[in-house]
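Quick notes on the structure that follows.
And now, chain A:
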Amino acid sequence: GGGSSAGTPASGTGSAAAPANQTLVVDTTFNLKTVDPGRMFETTGLLIDRALYSTLLTFTGGDVKKPVPDLAESYTASPDGTTYTFKLRSDAVFSDGTPVTSADVVFSLNRVKAIAGNPSFLMAGITVTAPDASTVVLTSEKPNPSIPFIVPNPALGILNSTAVKASGGTDAEGADKNDKAETALNTASQGSGPYTLSSFSTTTQVVLEANAKYWGTKPAYSKVVLRNVAANVQKLNVTKGESQIALDLSPTQAEGMKDVQVVNGASPNVFFLFTNNDPKISATTANKDFQEAVRYGIDYDGLVALAGTGSTQAAGVIPTMFLGSLPAGSGVKRDVARAKAALARSGISNPTVDIGYPSDFASNGIAFGDLAARVQANLKEVGITVNLKGSSVQTALAEYRDGKEQMGLWFWGPDYPDPGDYLVFLPDQLVGKRAGYVKGANPALEALGEKAATTVDDAERVKLYEQIQTELNTSSPFMPLLQPAQIVVAGQSVKNVQSNAVWLATLSELG
Partner candidate 1 sequence: MEPLLRVEDLRVELPTRRGLRPAVDGLSFDVAEGEIVGIAGESGSGKTMTAMTLLGLLPHGARTSGSARFDGRELLTLGRRQLRDLRGRQIAMVSQDPSTALHPILPVGTQVTEHMRHHLGLSKSAARAEAVELLATVRIPDPERALGAYPGQFSGGMRQRIAIAVALAARPRLLLADEPTTALDVTVQAGILRLLDRLRRERGLAVLVITHDLGVMSAVADRVAVMYAGRLAESGPRAQVLATPRHPYTRGLLDALPHPEAADDPARVALRPIPGSPPSLGDVPAGCPFHPRCAFAVPACATDRPEPVPVAAGHLLACPPDPLPRDGAAPVPEGAPA
Partner candidate 2 sequence: MTGATPVPAAEPTLLELTGVAVEYGRRGARVRAVDGVDLTVAAGEVVGLVGESGCGKSSLGRAAVGLEPLAAGSARFLGEPVTTIGRGARPGRLRRLQMVFQDPYSSLNPRRTVGDLVADGVTLGGGSRAEGRTRAAALLERVGLPASATGAYPHEFSGGQLQRIAIARTLAADPLCFVADEPISALDASAQATVANLLSGLVRDSGIGLLLVSHDLSVVRQVADRVAVMYLGRVVEVGTTEQVWSRPQHPYTQALVAAIPRPDGGGVLPADLPGDVPDPADPPSGCRFHPRCPIVEDSCRTTDPRPETVAGRQVACVVRAAPAARADA
Partner candidate 3 sequence: MSAGSVQAATVTTPDVARAARAPWRSPLALVGLTIIVGWLVLAVLAPWAAPSDPLAQDAAILQAPSGAHWFGTDELGRDVLSRVVHGARISLPLAFVLVAASTLIGSVVGAVAGFFGRWVDSVAMRLADLVFAFPGIILALAIAAALGPQLRNAVIAVVIVSWPGYARLVRSLVLAARTSQYVVSSRLLGASGLRTLFVDVRPNIAGPVLVMSALDIGNAVLLLSGLSFLGLGAQPPTPEWGAMVAAGSQNFDRWWVGLFPGLAILTVVLAFNFVGDTLRDVLDPRTARALRE
């Protein structure tokens, strides 16, 4: 367990309850292509779809360690972790008043899979069945203890299957070509969430209206306007009361703001550095001693300071708010002497390496260029020359994905709030391969990983993941750097402001 993700309001909240007819203006930098859950997997889409669509389970507030009931009033897992049975509640209805049935769930989840779009990986290896109208069973090929953490994802929001089919939607094989419902879903939502879609634009603004037929607790704001605004302007807007919520301020920007609530949550994004383990890419970076030199040469505290108030050092690759994260303060500490010794041991004189990173990209207000420059400066003190090879995010991403970078500076954002999502760093896994960390690089670690992937018991899982991370911190080519702050700034009138690691904030919970 780690730091709490539920922020506390920086200052006292207003006393009066928000009138029912109030409009909430939320400023955010849009990362939005669609609100069709079957295709959506961008931050802004998640924020919106969480408000439009109910899911089987969900998270409340900032707590993403514990899935809670939504459409499913309860669920049971088989001990082998392959079968999850969800019991649907009976009173849930879609915005057009029709009840939510297991058929809708099956349709919605299968559709995600069939469309083969961005979120389809969530359903990889999972089959959905509905034994009766109020029961849904998810069966995984392999044990998949992540399922309760996957289903809250708004991409797995439950659609009104009748309505979606009517507008061309399908969950059958070939939906990648045949499903035509996206346009309709970008015009009107077909969900059972607290809000409905009123107007939609991927660049300007999205307007939500309270769902009159919502079966749960009615949201406080009758209308939500999400505007696409750059972070710097968000700050001005929220200060001047032009908006109530600003979602993208960096710690630096949020510092010293007056007359607003600054909710300083932690971002689940973990920034990390890797040295390529593949000698074909660089004999230097593949050298274990060199890797150690880098690991102890980096000034983690300095980087955290750079990232601003609220950021923390990433003790391991798993962020604090997720199950299995390493305790705060247990991360690697800078030890220049040790780093120099390691470098001497490596036998490489005057090592010079290139570092790749997306130079035109910033996340949580942190520009990769600044971080890279810091890393460069840190390693120079150790005796390592680092050449900054930043390029556009697309170009850099291509290099990174092809495993061509000698050193890389990237972050991993979770796909779902479960430690299982972090096994990608292991040898021969997604991110591991990008760092030349191939099969057989650390057989013991690989075995641990396989075990963790199939373990269902939480306590057991925590232990396994801590072990994995410790090993990663000792011998892998990865150096977790930091976890930035995720800040929600809100006007005084807004209550219950919490930052959520998956969808930024739960609009329907705001008071």
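Quick note on the criterion: a residue touches a chain if its C-beta (ideal position, glycine included) is under 8 Å from a C-beta of that chain, and two chains touch if they have at least 3 such contacts; residues count from 1.
Per the selection procedure, all candidates are chains of the complex that A comes from, given by their letters.
None of these values were measured; they are calculated from a predicted model.
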Legend entry - Touching chain, any copy counted, for chain A within the complex - options 1, 2 or 3: 3
Inset, instruction - Within their complex, state which residues of chain A touch candidate 3. - result: 231-233, 235-236, 250, 252-253, 255, 306, 359-360, 365, 367, 369-370, 373-374, 377, 388, 390-392, 395
